[in-house]
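Sharing a structure, written as structure tokens. Questions coming.
Missing here is one protein chain; the remaining ones are kept as they sit in the complex.
Labels run A and B following the written order; every chain starts at residue 1.
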Amino acid sequence: MSRLKEILDRGAFAVTAECGPPKGADPEVIMKKAELLKGRVDAVNVTDNQTAIVRMSSLAACVLLKNQGLDPVLQAVVRDRNRIALQSDILGASALGIRNILCLSGDHQRFGNQPQAAGVFDLDSIQFVQAVRNMREQGVILGGEALSRPPDIFIGAAANPFGDPFNFRVVRLAKKVAAGAEFIQTQCVYNLQRFEKWMAMAADRGLTDKVHILGGVTPLKSAGMAKYMKNKVAGMDVPEEVIRRMEGVPSKKQAEEGLKICVETIQRLREVPGVRGVHIMAIEWEEKVGEIVERAGLLPRPK
Amino acid sequence: MEGKNTMAQLKSRSRTGAGKRHLTLALFYCQNTPESGEAERQALEGKYGSSLRLFPIPCSGRLDPIHLLKALEEFADAAYVITCPEGACRYFEGNMRAKKRIERTRDTIAQIGLERERLGMVMNTREKPKALGVIASEILDGISAFPPSPVFAKRKASKEKDS
Partner (left out) sequence: MITAEQKPLDEIRGTIASYQRILVLGCGSCVAECAAGGEKETGMLASTLRMAAKMEGREVLIREKTLERQCVKDFVILLDDVIHEYDAVLSLGCGAGVQAVADMFPEVPIIPALNTEFLGETKDQGLWVENCLGCGDCMLYHFGGICPLARCSKHLLNGPCGGSVDGKCEINPEVPCGWQLIIDRLEQHHALDRLEHIYPPKDWSKKQGGGPRKIIREDQQR
């Protein structure tokens, strides 16, 4: 059973977090992160070789999290696997009790530590969503051949309100929903005005009634991190006032300021019509997730 | 002229006595160069003998690097091009194109161990463009200390040069 689906269907404000697997074969790292997140969030995303850096597989880490009693969200990129492998992994994930998937394109292989790898991109993320939906709803793989048992899985996709050609952003969201996306997690939000505009456009098109949108947040650890995200990360919008706020406090206090901004962002997101939850991406700072959730007034999590 | 530092190296090498063979310059020149008609060309070739071979071209932009390479391959210790001043090319960009092509050809010869300075370009001066004979003399002076091209040196002389 997908706890995430259950919470969202109920209309409760969902809280998800992210967990990055280690660059090695050590399961203990995942166990530790599981301990930090248990009871503080409804589901935990496990990234899939994020930034094209080789890490323990998302599917394996999801199973480790599941064994600790958490509800994992399997992130799966189309960069590294063709349709045979992707569909196969869906069946495997479902058989192992993984009930949530986030279908993604994936960062280009050039960014990672294997830049000479062939980027697969056999399917794109939208075709992938559609394939998973058809596996579940119609019990078939691409091409129509029947499955012996369909997967039981809650389907999500990502959205970036700050990337994309402006006049196309909502069309892309609509396509994901039409393909079968049931929940959306967005790129982390620092520019609330722009996010609210995007949500309004989505609502205009009737999309907020059809899909659960969770706004992404990432707590800033330092002014340096804020500037890095603003200048070096594609598709990120970090307004000047956020930079100024971070720079305005001494470096020892910047982490706390970052947490404050994060909590305020979550509180503002709760007010935006159509936002059904928050997705906390505390990169290598998972220990703060519990505190963020608590300060945002979202504890205890519903049963 | 370019590459003063390397020129110093070339000059110091030549002092070790690399042979008596005089140097030959292949000089390609834009026909807009002052005093570069047929009569002047013959006079210059008469004056310098086998040290200077002259090749008129309608515009330096028409210069094909193959002409420079062939010259270096067959008889020249150095091959140069005279172009019109910047902005004064009759065909607008010929001189700029020549510059880029020559630069690329210098990279090519460097890759086989032939000194870049054996290929060169001289842009004539804007104020009072110099006559062909004047520039030829200046270039010949400039290359006078080059050792003979290793393309023609016998194996023995090459070894002497390197020691």
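Rule of thumb we're sticking to: a contact is a pair of C-beta atoms (placed from the backbone, for glycine too) under 8 Å apart; a residue touches a chain by one contact, two chains touch by 3 or more.
Treat the numbers as computed from the prediction; the structure is a model and nothing was measured.
Of A:V44, A:L70 or A:I126, it is A:I126 that touches the chain left out of the display. Contact with the undisplayed chain is limited, among A:Q50, A:N160 or A:N191, to A:N160. Of A:L74, A:A179 or A:V293, it is A:A179 that touches the chain left out of the display. When the whole complex is considered, the residue among A:G24, A:G39, A:G206 or A:G235 that touches the unshown chain is A:G235.
Along chain B, the points of touch with the absent chain fall at residues 64-66, 69-70, 72-73, 105, 108-109, 111-114, 150-152, 154-155, 158. Residues touching the missing chain, restricted to chain A, are 79, 83, 105-108, 110-111, 119, 121-127, 130-131, 142, 158-160, 162-165, 167-168, 171-172, 174-175, 178-179, 187, 234-235 (touch as defined at the top).
FYI, only the chains that are shown with their structure count from here on.
Chain B has its Cα centroid 65 Å from the Cα centroid of chain A.
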